[in-house]
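Excerpt of the complex: some chains, original placement.
In order of appearance the chains are A and B, and numbering begins at 1 in each one.
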Amino acid sequence: MATLGAQLTRVADGEVTIELPFRADLTQQVGALHAGVTTAIADSAGGYAALTKMDEGADVLSAEFKVNLLAPAVGDRFVATGRVVKSGRTLTVVRGDVIAIAADGARREVLMMQGTMIVSPRAPA
Amino acid sequence: MATLGAQLTRVADGEVTIELPFRADLTQQVGALHAGVTTAIADSAGGYAALTKMDEGADVLSAEFKVNLLAPAVGDRFVATGRVVKSGRTLTVVRGDVIAIAADGARREVLMMQGTMIVSPRAPA
């Protein structure tokens, strides 16, 4: 996330928001952010949201996720939100989305995610 | 892909390979590449594979994809392969995977993808 220039802007119980300013070097052919970038911030937001439901010291890994790309990721900045849908002992199911915000404040949903986080067996002792 | 340092290493009819050397700045907490990075190269390999089935001048966008993360993306380099499963007029269904290759040559599948590419309506005229 640091490499991308993304920042955790809100952490609530079961819901986390990550923001990423536009960066020309992360674009693909048409001036939009690469799907890998918007996916990365959605996945991270989902992972951090799952973490809010876990015991201190636990760690999470993404087991799987699926994204639908709804519109080209064109905008001034991007806000990814991850939300816990169901938190279990082993698996936590999350939803996420990424909103593109234009310079004039106009908002557009660009990505929608559904995925599964797993408590990491490699959690720090 | 250039930002990541990834390279297109093989382009065949319906199958494309992308390679990415390990980069410490793309890792997450445990010395493994972030899922967003391995997803990005798998998605790109799938997109380029779809492109090999299209008319010249066409462009593709990812409509959606799903990944399962099979093992931490630890390795010396990473090879993503995208393969066309079904190519239609509008949609092309692809599969992909990412293999981590250790310094000693050991190979491990770290990511498996299934997705849909769509002929871009914003293709150059």
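The rule is short, and it goes like this: contacts are C-beta pairs under 8 Å (C-beta built on N, C-alpha and C of every residue); 3 or more make two chains touch, one makes a residue touch a chain.
Please read these numbers as outputs of a predicted model, since none were measured by experiment.
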item	value
Overall copies of the shared sequence [whole complex; 2 in view]	4
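Assume only the chains that are shown with their structure count from here on.
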item	value
Whole-Å gap separating chain A and chain B, where each centre is the average of the chain's CA atoms	19
Residues of chain B defined as touching chain A within the complex	3, 25-26, 29-30, 34-37, 39-41, 43-44, 59, 61-69, 72, 120, 122
